[in-house]
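Dumping the structure here so I can ask a few things about it.
Left out: one protein chain. Kept in place: all the others.
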Amino acid sequence: MKPGGGVLASAAPALPLAAFFTVAYLLPVAVLAAVSALTALRGGHWTVANYSTFLGDAYHLSILGDTLLLGLQVTLVTLLIAYPLGLAYLRAGPRVRTLLLFLILLPLLTNTVVRTFAWMAILGREGVINAWLVGVGLTDGPQRLLYTRPWLVVALAQIYLPLMALPLNNSLAKIDANLMKASEGLGASRAFTFRTVILPLSMPGAVAGGLLVFAGSTTAFITQTLVGGGRQLFMPLHIYQQAIGVQKWTFAAAISVIFAIAVMGLVYLVNRAARERMRGVDA
Amino acid sequence: MRELKDAAYRGVVALLATVALVLLVAPTLVVVLMSFTGDFTLRFPPRSWSVRWYTELFSNSPQIVTAAWVSLKVAVIATAVSVVFGTLAAVAIAGRRDRWAVALDGVFMSPMVFPAMSLGLALLLLLSLAGIRLSTWTLAIGHVVIATPFVIRMVSAAAQQVNPVLLDCAASLGASRIHAFRTITLPLIRPGIVAGGVVAFLSSIDHVPVSLMLADPRTETLPIHLWTILEANLDVRVASVSGIVVAVTIAVILLVDRRVFVERGRAS
Partner (left out) sequence: MTMHRRKLLGMAAGATVSSTLLGRAARAQSKELFVVTYPGSVDEGFKQVVGPEVRRKLGATPTFTPLLNAEVIGRLTASGANPPFDIGMWDNGPLIIAKEGGLLEPIPASAVPSLAKLPAAMKDPQGFGPAYTVTMIGIGYNPKKVAPPKSWDDFWKAENKGKVGIVGPASNLGTAFLVEVAKLRGGSPTNVEPGFGALAKLVPNLSAIPANPGALSTAFAQGQVDMAPMYFNNVAVLKARGVDIAFAIPESGMQLQTVTLTLIKNARNKDAALQFIEMMLDAAMQRSLEAAPWTMFPSVSGVPLTGQNRELVASLEELTRRGSFLDWASFIRNRPQWVERFNREIRL
């Protein structure tokens, strides 16, 4: 198909990046793995103590579990609101679509710290929501919204919504309009059409977006810390505290490795499972 | 009966879609509004309005400006490298089902799911053990790893739309691979390269975890600086910086060829 030259010629353009990644990505990760199995950063000897300490301790495991759970919660919430948004996008004309795209892109491209700061202003004691609640008289005093789990999920969902919306909209846009017309023409309700036509055919986008949201929200250090508060401890802050805060470098390295394996492992498994179910759907 | 179900369905969809839109827009609006507060705290609605925080920003905050410069420098370096290397790689592996291509694709895209804090620690440990001093360049190297997947994704998508027949023709007419790349492929994938470059640039400016781990007062990026301010002080100047960031982001989106983005959304 392509002009001759074999594998090496075809792969040649990718070699510079491969070399760069080896030095800037694979090598550091290898160092990370090595350090995680040492007793000390300089001049230690091999051990599995760091891993056994983490994996054998309910406290540490709960931090990992909670982080993964957070990712799951955020993914579900974004799915819940991204689909209606996508459906609106689907049935919109080109001008509205451009506007929607702009609105979706704007938060994505705005600095994370800025977006998190916005949530602090919205959820604070004297912030938007409390000002409204107290002003309208729904509550007599400001509620504690900041540093709570539900609002952390909402804030993260907003921050990662674009990562879900873009691939999902892409997938939705590829659905043949005739299929939907046919379904409705045959008497199916809209809900039925959604369930049997739209949902399965948009799965590639939903899965792609979902994995990005999951990976992103589990690693979202800034929002987790500023909106979640220091008391909801998740893996990114845990790693930072163990490394820079108390200088337990080898332990921090082990936590990093465990976290990476957990997240990437889950992503890989879901990808595999989804690919099985989606065979035949044009991704 | 069906009308009722349809109405209910439409109602739910409309409601959730509105929630989604409000959720998307509200925080940005709040930030912009807050940046004009005359208070010292984040009370909403502000007791007074003023542009004092913008003037404070421009007159009294050399470190914020320095941080913005650092962020810009790092982002430009990282974008340049990731666009060049990423485009080449994407062209090599786009659409291929060969084992080596799939494997390379997996590795190149993996930074998107590899926890950034872990990567940051990994880089810090490597640099520390190797005795390499932290600098703008070490930070840029980390950012390249983060940004490249975006470039590859965008360029790949564009490359897969290039009709292979064109390249076959070129080859049969005697053009070398490089010549064909330069004159046929490159112009056709240009929108993808631009889109990838823009996203890479913005993701670098925005990135925190690796920048935090490799933080050094000489290479403090804007998000890290803002984070420090927010964490320690909740300095309302963060609001005015945010206002500016929002304005710049809007400008960037509008400046970039909108055709690129709308094309992504339209059915192919």
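The chains carry the letters A and B, assigned in the order they are written, with residues numbered from 1 in each.
Keep this in mind: a residue touches a chain if its C-beta (ideal position, glycine included) is under 8 Å from a C-beta of that chain, and two chains touch if they have at least 3 such contacts.
Everything quoted here is computed from the prediction, not taken from an experiment.
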List the neighbours, among the chains on screen, of the chain that has been left out. A, B
Given the contact definition stated above, which residue among B:27, B:111, B:197 or B:223 touches the chain not shown here? B:197
In the whole complex, of B:5, B:52, B:73 or B:96, the residue touching the missing chain would be B:73
Given that one chain is not shown, which residue among B:124, B:226 or B:246 touches it? B:124
Can you list where chain B touches the absent chain? 40-42, 60, 63, 66, 73, 76-77, 79-80, 83, 124-125, 128, 131, 133-134, 136, 190-191, 193-194, 197, 215-218, 220, 228, 231-234, 257
Mind listing the chain A residues that contact the chain we can't see here? 41, 59, 124-126, 142, 144, 146-147, 225, 229-231, 233, 241, 243-249
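In this text, only the chains that are shown with their structure count from here on.
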Can you work out the whole-Å distance between the CA centroids of chain A and chain B? 15
Quick check: in the complex, which residue numbers of chain B touch chain A? 2, 5-6, 8-10, 12-17, 19-21, 23-28, 30-31, 34, 41-45, 81, 84-86, 88-89, 91-93, 96, 98, 100-101, 104, 107-108, 110-119, 121-126, 128-129, 141-142, 144-145, 148, 164, 167-168, 171, 177, 180, 202, 205-206, 208-209, 212-213, 222-223, 226-227, 230-231, 234, 238-239, 241-242, 245-246, 249-250, 252-253, 258, 261-262, 264-268
Under the stated contact criterion, what part of chain A meets chain B in this complex? 1-3, 5, 7, 9-14, 16-18, 20-21, 24-29, 31-32, 35, 41-42, 80-85, 87-89, 94, 97-98, 101-107, 109-122, 124, 126-128, 131, 154, 157-158, 161-162, 166, 169-170, 173-174, 177, 187, 189-191, 194, 211-212, 215, 218-219, 221-222, 225-226, 235-236, 239-240, 243-244, 249, 252-253, 256-257, 259-260, 263-264, 267
